[in-house]
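Note that this complex is displayed minus one protein chain, with the remaining chains in position.
And now, chain A:
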Amino acid sequence: MTRISPRLSRKARLVDVLLPYLLPTLRTIPDAQQELKWIRRELTESETNSKLDSCTKNTIIRNACKARGKGLPLQYILGTQPFGTLEILCRKSVLIPRWETEEWTEKILGIIKKQLIQDANHSSLRILDLCTGTGCIPLYLSTGLHNSQIYGADIHPTAVKLSQKNLLHNREILKNNNNDIRFFQTDIFDDNQVKSLISSFGSQSLDLITFNPPYISKQNLFSTNTEPSVRRYEPKLALLGGMEFYLQILHIALMSGAKAVICEVGDLDQINQTRALVRKLDGWDSGEYRDYSGNPRAVAFWKRGTNWELLNDMCSKS
């Protein structure tokens, strides 16, 4: 990372004395201003801080700016990240929800709502989210569902605890939907654990599996492709991974009898490899999804002849 020029630093100080602290991470004055605005707004308006005197508040903000300047993610400083209509709590050692994930989850939510209007038999769904982290995907999906079973699973106990906290944190928004939302600690590479997880859904088969596995390769994590802030502060367990996860999800999909699967990916290669595997299966179709900034972001596959063919709507035509 290149050094901030004294000239830019001086210019930033004229705008706001706290801006130079933020520059090493944010690089430009407008970006730094934007984050400083959020830091000020959220730290001074939070319930615990609003009663403090202005001197203490200023110290809190100054320390937050210093930490942010060293690369600590804004979401860990403020403790939250908006995800659709929800506010998701963020803690160190659990991956921060990304806007790309928010975007495809919102698309799925739209498809589910459309499908519900068409077919009254599908008003209750069984959805499983693996590598759930903060629990953002199942929680957001449950805002559009009623009387459904929505389970999340993660290998790390801290993540499971945090997702349960998030369920409590958003209970006001979710209280009228009458969904059964639960979080489990599961290692998805252990077939016995996965079987017991699936059996907790009861006799009926799964509708949808959502999946946001770690997908950054080792050489990518230590290259300029990945932000230093991600490398230094977010858990490696939630970042480092590759094709073994997509192979395993195919295995789980067949084992559980799920009708459709959607997985977030890091690059086009992962999409192509996964789709090549799906093509070998009988009765399955697949598609790729690109996010708003044009990056390949997810791969979806579904059983032919089910309602989930609707997933094709969100996939790019190729």
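Following the convention adopted for this analysis, a residue touches a chain if its C-beta (ideal position, glycine included) is under 8 Å from a C-beta of that chain, and two chains touch if they have at least 3 such contacts; residues count from 1.
Assume contacts and distances are computed from a predicted model.
Engineer: Which name from "Integrator complex subunit 3 N-terminal domain-containing protein", "SOSS complex subunit B1", "Peptide chain release factor 1, mitochondrial" or "DNA replication complex GINS protein PSF2" does UniProt give the chain that's left off?
Structural biologist: "Peptide chain release factor 1, mitochondrial"
Engineer: Pick out which of A:Asn63, A:Asn178 or A:Asn225 touches the chain that's been left out of the picture.
Structural biologist: A:Asn225
Engineer: One chain is left out of this view; which of A:Asp129, A:Glu264 or A:Glu288 touches it in the full complex?
Structural biologist: A:Glu264
Engineer: With the missing chain put back, which residues of chain A would touch it? List them for me.
Structural biologist: Those residues of chain A that touch the unshown chain are 14-15, 34-35, 38, 42, 73-75, 81-85, 95-96, 98-100, 102-103, 106, 110, 214-216, 220, 224-227, 229-230, 234, 238-239, 264-267, 291-295, 297.
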